[in-house]
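The structure appears right after this line, and notes come after that.
The other protein chains are all here in position, but one chain of the complex has been omitted.
Just so it is clear, A and B label the chains in written order, and each chain counts residues from 1 on its own.
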Amino acid sequence: MLTKRCTQKLPAHLYTSTPSRITMSPRLGLQLPLWGSLITPISVRSFGIRSLTPPKPSRYNVGPGLPILESSPEAALRRKANSLPLRAGAITIKKGMTAIFDPETGKRTPCTVLQLDRVEVLSHKTVSKHGYYAVQVGAGWKHPRNVTKALLGHFSAHGSSPKRHIFEFRVKDEAGLLPIGQSIEAGWFQEGQFVDTRSNTKGKGFAGVMKRHGFGGQDRSHGVSLTHRSMGSSGPGQGGGSRVYPGKKMAGNMGNTQNTVQNLKILKVDSANGIVVVSGAVSGPKGCVVRIQDAIKKPWPEVPVEGEEAVKGEATAAA
Amino acid sequence: MALPAMRPLGCLWSLMRAYEPLPMINRRFISTAYSKRPEKLPLPQDMPPQFLSQIPLRFRPDPDRQPLKIYPAPPSARKACKDPIGAVTESQLAVLDPKGERKAMFDYRRNPRSVKPGDIVRVTFKNGDPFNGVVLSIKLRGIETSFLLRNELTRVAVEMSVKVFSPNVNSVEIVQRSEKKRRRARLYFMRDRKHDRRSVENIVANYVRQKKAFLGGGNRRR
């Protein structure tokens, strides 16, 4: 602990000059020339994604020029590079479902109406500081007296009004980091593009195994008494170690967990009213918070100009 | 304690009352009651640093601290549009039903001349197929407003629920009004054998013939 403290107190220019090296070196136990000359190699505290069991440096697998281990934060970022969206998403409120008719073909498409409300960029998460790139976005408004002092300070420092909902949207690289204070309008999404929606499902309370996991239950008769809907056996006996394996499906709380619905098409965008209409259903009750972001399994939408310019253009068009 | 034998002693309580303790306020010192409240003294500006740890954190001088500025909220889209589903519906109705005729035709709660359950109705679809039937129910659900028709074709009952604002619906005509006033909004009892209306094809065929004659010898075809 003491050594960690010491490294944190190091002069700032050391961090700024070689940020990437510092974050990757200590876990690997590599001998860096810069550090070797200054001090003995000691572990530096790193932030962001990291495994709970850091890789142990091998006695034989030490030296420059070796491949980076796959359990490092850098490797995690590299793995995720193709599956992270290029740009941030928006926080919306589910308003309910309706349908849209196509006047030409007469086809009816069930859809969900989502509304954006004062969505603004609050801050960034960067690789050098946090280990990943993300945009922190807030939406809605909360009375300042209901906001804790710490959070109020966060809003105040970034020049935004107190927000009711705060979420992060991971992006691939620096290009996806919107300027702080930028407002995200409904026009951020284009009609016809695909999005993923994340929201909490409706809570079902404490549910039995038949409802929660689709178990078959037991007979109504044939000697079965009082256990018609129970789960039966919870696993093997002596041969299986005389224990219940972790992850055994049992009765418990059902619903009210985050669910992602992928590849929903955007049917309609109304920038003036902040309305985004997506095809199909979105998890959760009316009034729940739904986060929408570009679908990772579809080609990225073609944004006309850089993100910032596009939003500006739409803002002026709306005004 | 309150034994009946003790009842004569009750008169002693009145003697005891004089020795009851006085209320608290009378015990205050007169100087306390009549002196001014002490004013809070400001903390000394140049406090020696070794004493700083004794005062609460929030009173310690901090040159870096700035007052929290609370920024006002930007204009809200939610306030501007309280009913987004209504807005989406309106925008669609502007295309599908610009004059509002179809809406008025099925708004049986407000419009007395609208289609009502029990009426016989003829629907023509875009592909030219007609469908006739008795209206069993009308569901008013915004853009998804629909009505349920029942008929008998080749001795087989056929029910069809049609969306009022569907672009596939070309026209809806009322062939015959219900003879008597219906007391129910949903005439599902007409599915029972006893109340079944059976085929309405004859009535509709009559209507079509009369209409053709009225429009001029069947030259014009709708």
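Everything below uses one rule, namely that a residue touches a chain if its C-beta (ideal position, glycine included) is under 8 Å from a C-beta of that chain, and two chains touch if they have at least 3 such contacts.
FYI, contacts and distances are computed from a predicted model.
Only one of "Late endosomal/lysosomal adaptor and MAPK and MTOR activator 4", "Trafficking protein particle complex subunit", "Large ribosomal subunit protein uL14m" or "ADP-ribosylation factor-like protein 6" fits the UniProt record of the hidden chain, and that name is "Large ribosomal subunit protein uL14m".
Between the chain not shown and the residues A:99, A:231 or A:295, the one that touches is A:99. Which of A:107, A:129, A:228 or A:286 touches the hidden chain is settled by the complete complex: it is A:107.
If you put the missing chain back, the residues of subunit B touching it would be 129, 131, 144, 146, 152-163, 166-168. For subunit A, the residues in touch with the chain missing from this view are 99, 101, 105-108, 110, 214, 259, 261, 263-264, 280-281.
Throughout what follows, only the chains that are shown with their structure count from here on.
The touching residues of subunit A, when paired with subunit B in their complex, are 93, 95-96, 98-104, 106, 108, 113, 115-118, 120, 140-141, 144, 149, 152-153, 155-156, 159-162, 183, 186, 268, 270, 272-275, 277.
Residues of subunit B that touch subunit A in their complex: 68-78, 80-81, 84-85, 87-89, 91-92, 95-96, 126, 142-144, 163, 165-168.
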